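Right, subunit A next:
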Amino acid sequence: MLAVENLEVVYNDVVLVLRGVSLEVPDGKIVALLGTDGAGKTTTLRAITGLLDIHEGEVTKGEISFDGATITEEDPSTRVRRGISQVMEGRRVFVEMTVEENLRAGAHTNRDGERVKEARERVMTLFPRLADRRQATAGYLSGGEQQMLAIGRALMQDPKLLILDEPSLGLAPLLVQEVRDIIVEINQQGTSVLLIEQNAKMALSIADYGYIMETGKVVMDGDPAKLLKDEDVKEFYLGLHATGEQKSFRDVKHYKRRKRWLS
Partner candidate 1 sequence: MSGKLLQRRAERSGPKSYEHLLEVKDVHLAFKGVKAIAGVSFHVDDGELFAIIGPNGAGKTSLFNVVNQVYEPQQGDVRWKGESLMGLKPNQTAERGIARTFQNIALFPHMTVIENLLTGRHVRMRTSWLAGSVWLGKAKREEIENREIVEDIIDFLEIEQWRKYPVGLLPYGIQKRVELGRALAMDPELLMLDEPVAGMNLEETEDMARFILDVQDELGIAVLLVEHDMGLVMDIADRILVVDFGKPIAEGTPQSVQHNPNVVKAYLGEEVETV
Partner candidate 2 sequence: GGGEGGDTTTTAAAEEEATTTAAAEEEPTTTAAAEEEPAAEIATDVGVDLEAGTITIGLLSDLSGPFSPLVQVINTGHDLYWASVNEAGGINGLNVQLEVRDTGYVVDTHVQLYEELKSQVVAFGHSTGSPHTVAINSSLQADGILAIPLTWYSGWSDPAINANLVPHGVPYCIEAMNMIEYLTTQAPDATTIAIASSPGDYGQDSNAGAVLVAEALGLEVVYDGTGTIVATDPATLAEAANGIAGSGAELVWVTTDPTSFGGVYGQALAAGFSGALWSGAGPSWNPALIGPDSPIAEPLANDFYISQYYAPWAADSPGNQMVRDLVEAAGAPPLDYYAEGVIEAKIMHEALLAAYEAGDMTQAGVLAAAKSLESVTFDGLAPDETYVGEANDRLQRLQFISRPDLEGLAGGTSTGATLIESDYTSPTAEAYQFDAACFALEAG
């Protein structure tokens, strides 16, 4: 469905941020994209959805194709119309609009009134908290409520591919579980998912395939089982001792960091 090939992205004409990233989201699957801070995950997302220009970024090499069509140069609105929808990093709700209007804005490309209605119903059942606060101004919602709204808004488009950039950010543990279930459910309804996460545990628990990025490159990929067996993944993404038990944060004061990714 989505294929990114050998992608290179440069910001401000000078900063080379992606150095040949390739990844693939097969039809109907959930793919997780993990990576350290600043690895280029968000940049990859921007390249896919066409929002690099606002950040003075540019695809200098590589190709992005969706459903067989090359979309590397397309306008973002066209890509949305093709069925790519995203939850942007950092919530980004329209703060001065109400919850309801935010959802309507999310349905911008969805012209079918019936389907919009269905989509809204679905969002409201997924996040009852939003249903309560339908007429509230989005800017006054709590951080977590805004995150729910951001996810809900992306669902309003009825997308073929849903890309989520750190959807669990700022969500309560229970809600993280719920969001995970929602993603699974959406996926089962036929939407492919690209999930960008810091919460590796959560992401790998539902993904069909995973990529790990560091400083602009994919350094490892494979199915979750393979990734979860990797020592480095265990230490750096899951916080497990070599023995397999959870480390305590109290220990970090005396804890020495190991050199990473020997590969």
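In the analysis below, a contact is a pair of C-beta atoms (placed from the backbone, for glycine too) under 8 Å apart; a residue touches a chain by one contact, two chains touch by 3 or more; residues count from 1.
Quick note on selection: all candidates are chains of the complex that A comes from, given by their letters.
As the structure is a computational prediction, the values presented were derived from the model and not from experiment.
Candidate 1 is the one that touches subunit A in this complex, out of the options 1 or 2. Against candidate 1, in their complex, subunit A makes its touches with residues 36-38, 90-91, 129, 133, 136, 140-145, 147-148, 166, 169-178, 198, 200-202, 204-205, 224, 228, 236-239, 246, 248-250, 252-253, 255, 257.
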